[in-house]
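This view holds just a subset of the chains, kept in their places.
Chain naming follows the written order as A and B, and within any one chain the residues start at number 1.
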């Protein structure tokens, strides 16, 4: 596979006279694919039913003329102002019940039926007109679902749709009452029409009420996306794409991904370090201009799973952004490093956001490849160099990793509904274990709970709400090593404690009696060093105990190829545990210097120095932001 | 007196077939009293006017068959969903004006007249049916008033009732204008109907407006409780009980207590340490699995006063709970220690919450005596041991302490309305002084402002809003030592500065010129060591000065048996001051090792080690969580 580079372009922001020179320059820089149109509804359809496609025709022609491929987008993330006049109740409501007003973007409720129809209408019209255009190599549907906390709406539309969803799921109200345990506080309902959204309750609502609302909200995104996908699919076979975000777990990306051909995500390493990585301030300071050394990789691996192997970076940070609490510039070399890292994780394309910095509106302080005055931005030569390197590079062969982590969206919602300890977080647990594995230099795949385990030597299953039948079935015949993480199997699908207590694995004599949570500042030390942080289960077991707390509680339990980890290990403990697991599974690894990371494809091994300082790796010095590769035989 | 143990049981959560075995096991464990029914309204009355008492009949019979006594509860903390359909405006509103929706518990406004009637109706129906049952030894009314901040409602019902309450209090609007000082910012009203609730004002409302609203809100709880008490009282003479909470001061518990026979409280030492003790993080870490060493004791003494001598622990934490920011497990031995400590403070009963951990709904992570799979939880043997010990123990003789602290709810509301410094808090001041006294090993009674002082050798009166006539009268003839604390007597009942400046005691020539507040990190050192924190009054006096700041301001003023304390002493200063006071009052004391606490009844002296480490006390080593007792002659 030969990866390509691209950029995001907004012809509607610039005079048409500039487009040709822009396109020429893009091609000259070595860019291949240009995404356009995702916010341009008011320019497609300035008033209801009146369309002005001519400029878009011309823009696409101009790009095509210079040999550029186009990803065309539906503009449904930004309905025009007249749309709100037509459907005043299309706006979502926040958890406090306030309308989320027009004036920025994503101002719609996924449950509003008429807005769904409007979305399908514009998608169909665009597909009708442009599907056959040879320059168009993909369609992006909408933009960044979930961004600005837009998945869960507390509008009347959402409430009505939630009742319908519940009725479809439970059929009878008694089934719901039983599933939710509504006897608990006399919360029993007489009919579905009595059920309200789980906001503004006096104290916390029933966790199954919450979880079902989170499931419903995710399903609304899935069905909303599917409607547009079907509308476009009727006219074309080119890939359909959505651009996901970092650490957005409030809808099931796997399910959206199942209706599309390619997954992509918008990778902003410096912004995400500050506002989404969860890293402490020392870590943030160390990687201030480089980004978290594992955050991008995790999402690359995750979206490879979401895209069933096909994925892009649709927006790549090229300089300072405008939206994080603080916005430093990438260290020289980092944009190249991020690009190569995506390729090392088997990205098909990396598109820089955006071509030219806009001089107006919300993102005017967001860097592009060009400055607002059309001069090359600081990063421009670095992108040019990267484009040349890729051009000259061998084909990249994909490969399945030896190690996999099962990651499940629904479990994230469950632990959000019931953290039990303030620091417990489903994404955080998976990401922390992923980071510890990465410190050992291994490549990792991320799996859906129902994915095949074939070919893996080591599989981690941390924090999984309930056991899916299909996963249990696979485990029964799986010969690799399995590490089941804390909290896995601790509930039924209805968010109740199962009859057989957690981890609820018939092949392991291991029972969680109770759980303790404690502040991250108050960890429980382990006998062999390191500690358990945040979460510790009190386990009764007759199996072999491999790790204990200093006061003798079992922490790692082993039987055959199964290990059960009864707490959240800190870095030292995790590394010891993983080294032993990798040794057992006969997987090669090597402890990387801090901030150095590695990934192998089927054809190459890449090493990345995320540090702002030089570091020696395998006897050779890597400069700050350096990338090193070697071909594998 | 012979204390008993018990538990909280929810027959409606389990199949009837399990009840007999449950009851048998409870009796075998040594439990005597079982609380049932406080959340079961939807099972008593599944639809308006249709009752299903049969299951409750059977549950009570089953418990009685095994010799167990029953506390039956009115279920008014959890009105069923149909109730909200009948009375949509019965929901409270929060300070932002949002409805506090159905879906958890305590979803009612105390001022809603129709809901008051519904509450009386169900209480009367239950009393009619069960009052004569010989197994029923007590009635609990509602559950945990104030929990989830439910005392103060900003609903229309509350506004209307507040106006009526004000008209009844002031008769004429001019009297209110004068009492509140409404001339201040042209806030004068022309009629009671113009007065609104004191939320959402541009800046802070008049403190008397706030204080009157807080008084009103408390009175609404009192009258609501009294309505149910009267309904049940018409049918039975067994004790009426309410289960209060820790550090809830937003209604006057003494007034609710005056309408009941027994006070009880729900003691969750580990949860309260984190979210209510106010302790700093080092203290929280030290006592993470033991609870604050004074928090339980304070409430034991407080609720003994509220119950006029008769009190229970209605819910005792038996393991990790689900609701604090973090939820560790009690150190082995602590459940026993907490039980004995309650007894040392003269509790009549200690009931563990709950019998069996629920596998569903909000509290599924809350430990019980049994696990959800009906196996004994980790604490079970410890409870069994405690039950045996109590069985074999002598009778406990009650005793009045030598030392008393006057604690007043209304003053807490006043200082909430006008803290003047961000760290000033009425409960916090009283609790801090209580803690310092406890470090000296003395037993303490807590008194209402109008209680008799007879028999006390030392009385503390800290932070009392205004002097009640009855207290002044008592002081004039009291021969023991009196320590009047900062802020006492600083206002009139209408929250104005009195004509004679604070502390406004005619027998003491002492005038507070002004008050200073400062951050807890910036204390004012005292000449003899230690410091004043948070609050310091500038006092003019001709009396003897016993303590001064290093720059010469009087801090402790003395005349005869009266002392006036013009600031909030830190631990070092408080201990020196109290040692001198105890010496003067000829009260024996001894400085306890940190984390060790002591209490004496009329018959025994108990010593408790709250530390997670062993400690030597009076020449003998006490293990972690150890309890020691000796009979007094």
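The rule we apply is simple: a contact is a pair of C-beta atoms (placed from the backbone, for glycine too) under 8 Å apart; a residue touches a chain by one contact, two chains touch by 3 or more.
Remember, predicted model here, so these are calculated numbers, not experimental data.
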Homo-oligomer size of the whole complex, from 2 visible chains: 3
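Rule of thumb we're sticking to: only the chains that are shown with their structure count from here on.
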Mean-CA-position distance for chain B and chain A (Å): 47
Residues of chain B that touch chain A when the two form their complex: 12-13, 39-43, 46-47, 75, 78-82, 85, 92, 96, 98-107, 147-148, 150, 281, 285, 288, 319-320, 322, 325-329, 357-365, 367, 371-373, 377-378
Residue numbers on chain A that touch chain B, as the complex places them: 96-97, 180-190, 194, 196, 198-209, 418, 420-423, 494-501, 513-519, 521-522, 538
